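One protein chain omitted, others in place.
Just so it is clear, A, B and C label the chains in written order, and each chain counts residues from 1 on its own.
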Amino acid sequence: MVSGKDETATFGRKLKMGMVGGGRDAFIGAVHRRAAMLDGAVELVAGAFSSTPEKSKLSARDFYVSEDRAYGTYQEMIEKERALPEGERIDFVSIVTPNHMHYPIAKAFVDAGFNVVLDKPMVHSSEQANSLIAAVEEQDAVFAVTYNYTAYPLVKQARQMVREGKLGEIRKVIVEYPQDWLRTKEEDTGQKQASWRTDPSRSGIAGSVGDIGSHAENLVSTITGLEIAEICADLTTFVPGRLLDDDANVLMHFTNGARGILSVSQVCTGQENNHKIRIWGTEGALEWIQEQPNYLTYWHAGDPVQVMARGHDYLCEAAKRATRLPTGHPEAFIEAFGNVYLNATDTIRAKIMGVEATELERDYPTVYDGARGVYFIEKVVESSKSNVKWLPFQWTPGK
Amino acid sequence: MVSGKDETATFGRKLKMGMVGGGRDAFIGAVHRRAAMLDGAVELVAGAFSSTPEKSKLSARDFYVSEDRAYGTYQEMIEKERALPEGERIDFVSIVTPNHMHYPIAKAFVDAGFNVVLDKPMVHSSEQANSLIAAVEEQDAVFAVTYNYTAYPLVKQARQMVREGKLGEIRKVIVEYPQDWLRTKEEDTGQKQASWRTDPSRSGIAGSVGDIGSHAENLVSTITGLEIAEICADLTTFVPGRLLDDDANVLMHFTNGARGILSVSQVCTGQENNHKIRIWGTEGALEWIQEQPNYLTYWHAGDPVQVMARGHDYLCEAAKRATRLPTGHPEAFIEAFGNVYLNATDTIRAKIMGVEATELERDYPTVYDGARGVYFIEKVVESSKSNVKWLPFQWTPGK
Amino acid sequence: MVSGKDETATFGRKLKMGMVGGGRDAFIGAVHRRAAMLDGAVELVAGAFSSTPEKSKLSARDFYVSEDRAYGTYQEMIEKERALPEGERIDFVSIVTPNHMHYPIAKAFVDAGFNVVLDKPMVHSSEQANSLIAAVEEQDAVFAVTYNYTAYPLVKQARQMVREGKLGEIRKVIVEYPQDWLRTKEEDTGQKQASWRTDPSRSGIAGSVGDIGSHAENLVSTITGLEIAEICADLTTFVPGRLLDDDANVLMHFTNGARGILSVSQVCTGQENNHKIRIWGTEGALEWIQEQPNYLTYWHAGDPVQVMARGHDYLCEAAKRATRLPTGHPEAFIEAFGNVYLNATDTIRAKIMGVEATELERDYPTVYDGARGVYFIEKVVESSKSNVKWLPFQWTPGK
Partner (left out) sequence: MVSGKDETATFGRKLKMGMVGGGRDAFIGAVHRRAAMLDGAVELVAGAFSSTPEKSKLSARDFYVSEDRAYGTYQEMIEKERALPEGERIDFVSIVTPNHMHYPIAKAFVDAGFNVVLDKPMVHSSEQANSLIAAVEEQDAVFAVTYNYTAYPLVKQARQMVREGKLGEIRKVIVEYPQDWLRTKEEDTGQKQASWRTDPSRSGIAGSVGDIGSHAENLVSTITGLEIAEICADLTTFVPGRLLDDDANVLMHFTNGARGILSVSQVCTGQENNHKIRIWGTEGALEWIQEQPNYLTYWHAGDPVQVMARGHDYLCEAAKRATRLPTGHPEAFIEAFGNVYLNATDTIRAKIMGVEATELERDYPTVYDGARGVYFIEKVVESSKSNVKWLPFQWTPGK
């Protein structure tokens, strides 16, 4: 279980976090703050929270950040923080702006030598992704992308079971992510999230595919380790006047011969955040459902169904480490998000202390996961426009 | 609730049923018999149960059918039964042979003036289907196809709610039917069902698509009333050496603009008979799961989820009629199958008595439903072989 | 699986069933008929279906029973059937009247040499129960009491697992049976079931305890094999003006030291027929829920939860025999009820043929189970009236 003591205590101080974006009313910024500080070993000390210096200072006051470290722009933040001595300046920055700002801000922070936690989807294009990969590699930055769903302990357990061959050879994968929050033209009501997510200039080339399809891709890739060989995508915009897709159905062929379906939607009336994956192999199968995250269902051919639960001794080390409470005391979204931060910040701390982070600590989504997600979005959009059934999918990290 | 008395009592005798196929060891034959006789108003009096006269007689003894009406061939059965006086000869025949015999047998019985209950998929080709439609229309035969899943009371309720506009305009449909009984090469073990279902000469051009994909198509069409405009299919044979598909994923466009996914499989380890449909409309959504058939989940935008259950006053007439027990006393597969027989036999009885069957009585899958299913199978197979993404789907009854 | 062929075919004819009670509008009579005839090896040939000869004949017509075997009284039925030659006269009688008629009718049929299937609770008093035991023993009658819930295959599996020690020593049992059909004064509306069940002269000394508490006792006793040592009962009548209890909560001490709770109610708004048992032992635990009867949940200390399902190879022989369909093709209430009839009628057939019924065939609730249930009802009512906490429970068959 997460203890919040060992190496963090040796480190002797809380890790210092900065934030870009995430001011008042921003949904995901508050999640990042709660997640980062969940284990009591991180403190928020600086930020460029909003688009104007005035708003940024108001947000800083909300978050008990001192006024002199509430910056008007991310450029100012980089400049001033860089000038502070180590131990006083931020140890890492969390970037939680709308998508279109991810690339310039992340690139600038990495280039300036900072470690970065970045929201998904990482950037707008594979070109940007590759540029970011190059920068991260050059700077040896700790760089995490908050694909939070793969940080749930039972997802880590699922990944482990696939690796151990508990499913045999995987034959079929169905990943779904239906929501309903954009079932009407929410973007016309002034709702901030809806507004930028449906705006190509800020959200990118995809709507639902970018926002939640990228999570679905990450869930499949993380658990199964399978590589997509070709895809056949069908994007739809159901709400009249909307500029980006709000529904996507994608058939997938994997390189091992497995078949897949990825189906995401933001117009499925009544669906809340029903991210779900089912994986069938020759010997076994798994199901995990985000809205019931503490459970993992496992079928082994011919045997009774098994329901595994968080907190038990039979789980793998990565799952155990990602847990804060005993069985039956449910953990949820914030705690999983916190697991990305836990591992990223433990890795940052190790880096600062000059020791090597363990494999368990380095278990967070990286710039490469982020890049694969961006390529996935590009290819799905491309396939959807094509009359040819199968579009090859050939992702190579950094290329 | 099904009472088993009113018009059946007026009729004054049990309806007489014959059977072709369904001898000892046949799975579906026993289901048909239990379903037909569930309400105590039908008796099995004749049959050509097996491929040889000897075996047919043995089966007849099992079923307490008198030896002189245990026929060696369906042709003999037609000839001899036809010679019996009405009231003594069979009132209808149930045909439960492997698929390849459906057409010749059904055609012969219809042409000879008999009413028919036929297992699905109806026949091997649209040509056969249209020929059968013509015969049924000419003879004015009562002709039912045992798409049993659409006979569950909660499926009838779902259909009614769609008709009443409780979902608004339908946007998305996902229908699934995963099983695992063919996950290994069961056909090599001598298992009778597996043997003929994976044999193109008996099963037809499709494996899983014919066996369970046809049920899935019927479920979508029955509940939603939507018409498919074009499809994009991906059939796979996972088990080496198998001659027909054992997995199918199909994207669908409906004529109203709705999107759909149909996914069926017989190699999904751990899945039993998990037929399931989800339908999302602009105002509401529905989910029904065959393994929990007494419940129907309904989402109305912004409201608590509603779970409807069999036996309640709030259900529609068709659902109420399809029920034999009070709430909480679960009904299941045989009872639903029995509902096809209940309505078909009430219609047959009405026909014999020269009265018009009510709309509720005529609520069973017809030769047209069967024909649409056959066309669906043909198109899915055709699309799967094509590199063009979308294959038009233009079904017209009888053409 | 139930095949409906082997010894029944050897027997050469359908078994002949008579019925007392169960005329038009009777709920449970229709269940008995469907259950008895589910496997095609039983036919209804005679009955005293109603309180008047005229009504009895009308019901006979509904059930296709010939008029000359529709009797006006059970006495007439005994006399006339007895006079028929074996093979023509009924092989057994099903008694489905209100409770107060159970004893005289069952006693008379047994004394006349007939086999009997009787609804529960068996009779009104332990005195009657013991008299019936004596008669059954003297006549060597096949005598079954339709505690249908213990005939579900997964209940048989639960019993087997307890016997095999999969739970270790049992420590705690909670059995519940909440319904809501008597939440208002239904008996004042003319509803037939409600009317007699709340009338002490017909229902006996208990209301909910007699109707469903007896099922709960049978479920506990059948699965666990534990013996009750003492009880502490709290009966309540919630609906003003009702003459019998409509709610009961009972604490139990078992002779092995285990603790138990039995809670039944007919006024629990929204509850349909939620009969449920949970059993915890030192090593494992089980849960079975009647409304989801095809599943059994098993916990073994420290392991993932296991969900067992009907139809699988891993189940015990008694469970397999009690099954008619493959996994995932759900079976339910009528099929379980049919299992009582299947085993009772197989035993009757064996008796007639002069062979010994197998242990699997003799697996139905007997006159002793019925007598224990009657004693349970008596003791619960006695305890509820007492201010002493614990009332000894010392049941000895026939005494």
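Observations, loosely collected:
Keep this in mind: contacts are C-beta pairs under 8 Å (C-beta built on N, C-alpha and C of every residue); 3 or more make two chains touch, one makes a residue touch a chain.
Bear in mind that the values here come from a model prediction, so they are computed numbers and not experimental data.
Of B:I78, B:A144, B:L167 or B:A309, it is B:A309 that touches the chain left out of the display.
Summary of contacts with the chain left out: across A:V20, A:L132, A:V267 or A:A309, the touching residue is A:A309. When the whole complex is considered, the residue among A:Q75, A:S125, A:Q139 or A:Q292 that touches the unshown chain is A:Q292.
Taking the whole complex into account, subunit B touches the unshown chain at residues 298, 302-309, 312-314.
Against the chain not shown here, subunit A presents residues 4-5, 8-9, 12-14, 24, 27, 30-31, 33-34, 37-41, 44, 61-64, 179, 181, 271-274, 290-294, 309, 311, 324-335. On the side of subunit C, the interface with the absent chain consists of residues 167-168, 171-172, 174, 176, 178, 180, 183, 232, 234, 236, 238, 247, 249, 251, 253, 257, 259, 261, 263, 265, 267-271, 280-285, 299-301, 305, 386-390, using the contact rule stated above.
In this text, only the chains that are shown with their structure count from here on.
Each chain gets one centre point, the mean of its Cα atoms, and the points for subunit B and subunit C are 34 Å apart.
Shown for subunit A are the residues that touch two or more other chains, namely 305.
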